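Shown here: the complex without one of its protein chains, the others still in place.
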Amino acid sequence: MARRPMHIVPLLGILDETHDTRTYRFRADFTAKPGQFVMVWIPKHDELPMALSYLGDPKGVTIREYGDATEAFAAESVKGDLVGIRGPYGNAFVIEGSRALAVAGGVGIASIIAAVEACADSGIEVETAFGARTEGELTFLDRLKRCGPVHLATDDGSAGHHGFVTDIAANLLAGRHFDMVLTCGPEIMMKKVVEAANARGIPVQASLERYMKCGIGICDACAFDEYLVCYDGPIFWGDVLAKSHDFGRWRRDISGRRVKV
Amino acid sequence: MARRPMHIVPLLGILDETHDTRTYRFRADFTAKPGQFVMVWIPKHDELPMALSYLGDPKGVTIREYGDATEAFAAESVKGDLVGIRGPYGNAFVIEGSRALAVAGGVGIASIIAAVEACADSGIEVETAFGARTEGELTFLDRLKRCGPVHLATDDGSAGHHGFVTDIAANLLAGRHFDMVLTCGPEIMMKKVVEAANARGIPVQASLERYMKCGIGICDACAFDEYLVCYDGPIFWGDVLAKSHDFGRWRRDISGRRVKV
Amino acid sequence: MASLGTEVAGVKLRNPTMLASGFLDETGGSMLRVHRAGAGAVVTKSIGPEPRAGNLNPTLYEFDVGLLNAVGIPNPGIAAYEEEVTYALRGGAAVIGSVYGRNAEEYAAVAKRMASYGVLAVELNLSCPHAKGLGTEIAQDPEAVEEITRAVKKVVQVPVISKLSPNVADIASFAEAAVRGGADAVTAINTVKAIAIEPELRMPILRNVYGGLSGPAIKPVGLRCVYEIYERVDIPIVGVGGIVTGRDAIEYLMAGARAVQIGTAILDRGIDVFAKVCAEMEAWMDAHGYAKVEDLVGVAHGA
Partner (left out) sequence: MASLGTEVAGVKLRNPTMLASGFLDETGGSMLRVHRAGAGAVVTKSIGPEPRAGNLNPTLYEFDVGLLNAVGIPNPGIAAYEEEVTYALRGGAAVIGSVYGRNAEEYAAVAKRMASYGVLAVELNLSCPHAKGLGTEIAQDPEAVEEITRAVKKVVQVPVISKLSPNVADIASFAEAAVRGGADAVTAINTVKAIAIEPELRMPILRNVYGGLSGPAIKPVGLRCVYEIYERVDIPIVGVGGIVTGRDAIEYLMAGARAVQIGTAILDRGIDVFAKVCAEMEAWMDAHGYAKVEDLVGVAHGA
């Protein structure tokens, strides 16, 4: 069998990004592409899919306290603790075109940040529209700004545009010509971004989140239309999403039941 | 695990060598050295260790009707029948020196013939002393003669020297300088050859036969002193044999009991 | 050209490869995809009376030799599952419905409802080694196997296939129990009970500690079970466990299976493992003069 080993690695450093989001750095001997994810085993708690927010050495994941496992992890973990990492899994953002717009919401930035950097590294002009609930949740701003212009939005108006990041994205798309849109964030947000890009005929890639068990395309937990988010995704193109029955509407709960996004 | 596959191969041809000995040719994708053996699965009957009497393409084994399995094989098998071959196993004759003497008894020739040819191919002058019960049991004479002088002995005097091949071997060793002796045949014969060579300080290699089950050094069926014939042998040097407790004296029966050779 | 068509207890299959229960079969969309990828039939995820979350992660671990899992039979429950089966059937898939329950009544109730959705047959998962309070006990008691099979037979018209566990002393006696209960066929084997330990963390890797081993490691065990069962019962056998290639499938047929299931091999060979295995079987059969699947079934017992 093609074995994808589990790497047991110590946490090299833990950085508070916001009040509820931390970045955990580790070394693991694999190479990953922007948008790919790993399964992170938090011993005694859970194993969760996480985008790689740092692809280089050391690698990193950026985790928001969201529920039991992530809260426990944030509360208990200290530098030197061991975690299990397997991957990288899934496809990657396709880095091409000449002017790209990245649209991120919340912790979705963790998935898209490496893609923004990859754009800049390949000489693609890249702008980012980034929204969060409040200023304190806007993270990776330095890394973003190093790559190109950054446009912010907050729900409470504490920084940037007072309102949704989708408003900024719509304005940017209306104002100048982009030939690639990348997006990651809440699915409702991505749906708007995808519709906006599709409407203008701009290729768009969105990184989806679904509940995952295996991460390797066998258990069907992450089913999405006739796709598997872990295997065919997590990144899907706008034309696929336009035809999708599930996108922005349905996800599966932990027992496989169809529930509202 | 390092897998040594079982090759299922059709018999390409069956050649009567003597009234009770046949050569079976087959193609199998491995390379073997002179003196190495294979385990030959004769379906429904047994699996037996056999020296490779042909190393090239097609390969071959030369089998004497000896007991149940070999008799049944001789009686039943026809061209096209499938056999299982795994190997090659064991060590090989070391082909070195400038004047070599090969001493073979009976079907022992099957193990030594490839070594004689290898000597000739490497420019080593090689003579063969070959003994059998009767003329009809002397086989591979053409192949031997192509390599160098051949001296025959038969128990009944029907060809060559009337008597033991060990007599010829002793004479040859006395008459001129050899710097390597190779031998395969009945163990009592080999013991004499080894003693004669050791007495003159000539390096000597003898190919031993023991009952084998696994052929790969784990089951202990072929134990010989603290060696395994299948793994450390089948070829042993004269100095090892000189110190041996078992050589020429003891073998193990199928249940592992020590019995007289 | 060899024909791959086969039949198991009256169920006609375009080829002998089925999707094993638990792989890409929680949703109609995935089942249809596997059907399109060439599977002769798709067996659903094992479905129970109520929705079930299964175990927390980690639920899977990849060894070199196989896969360890303790997903714990997550499933949406038989009511919600109707739309999945319907979706797959509408798309043209040949669907076999796998079910489980806590006792014979539950099995019967779920199987009845499953049958009403239009599946070709029901498979009874009598054997899950890792779901606490579910399969373990059932799998290890021949009387329970008999009773459950009988209860299900009473309430469904479609063929009933009892799927057996290898984690017993004598699997063939369980096949005999299934026959007594009226089973139309048996499937063997489910996963082999196993664990994995992570030394750095000093703990078992699976959250559930115990899991089931599948993949190449268990092929010699699955083959043995099919061979043993074939010697003891006359109903058709569906072979499963570690099948990766057409040759593996042929070995299972020769051991006595009339059809095979494939799960873990999806990892190595992708979802089109079904088409690949079929192509390999066909080529092998052509090369060796076998015209149809039936000519292979059980021939290893001849010697």
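Note that the chains are named A, B and C in the order they appear, and that numbering of residues resets to 1 at the start of each chain.
Everything that follows uses one rule, which is that a residue touches a chain if its C-beta (ideal position, glycine included) is under 8 Å from a C-beta of that chain, and two chains touch if they have at least 3 such contacts.
Model, not experiment: these values are computed from the prediction.
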Where the missing chain makes contact, among the chains that are shown: B, C
Touch with the omitted chain, as defined above, among C:G181, C:P216, C:P236 or C:G263: C:P216
Residue, one of C:G5, C:G77 or C:P204, that touches the chain absent here: C:P204
Candidate in contact with the missing chain, chosen from B:D20, B:D46 or B:E71: B:D46
Chain not shown, touching residues in subunit B: 1-6, 8, 39, 41, 43-44, 46-48, 82, 84, 86, 213-221, 223, 225-228, 252, 254-258
Residues belonging to subunit C that touch the chain removed from view: 63-66, 68, 140, 167-170, 192-197, 199-200, 202-204, 209-210, 213, 216-221, 223-224, 227, 247, 250-251, 254-255, 284, 288, 299-300, 302-303
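To be clear about the criterion, only the chains that are shown with their structure count from here on.
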Per Cα centroids, the chain farthest from subunit A: B
Intercentroid distance (Cα basis), subunit C paired with subunit A, Å: 36
Whole-Å gap separating subunit B and subunit C, where each centre is the average of the chain's CA atoms: 51
For subunit A paired with subunit B, centre-to-centre distance based on mean C-alpha positions, whole Å: 68
Subunit C residues counted as touching two or more neighbouring chains: none
For subunit A, residues contacting two or more additional chains: none
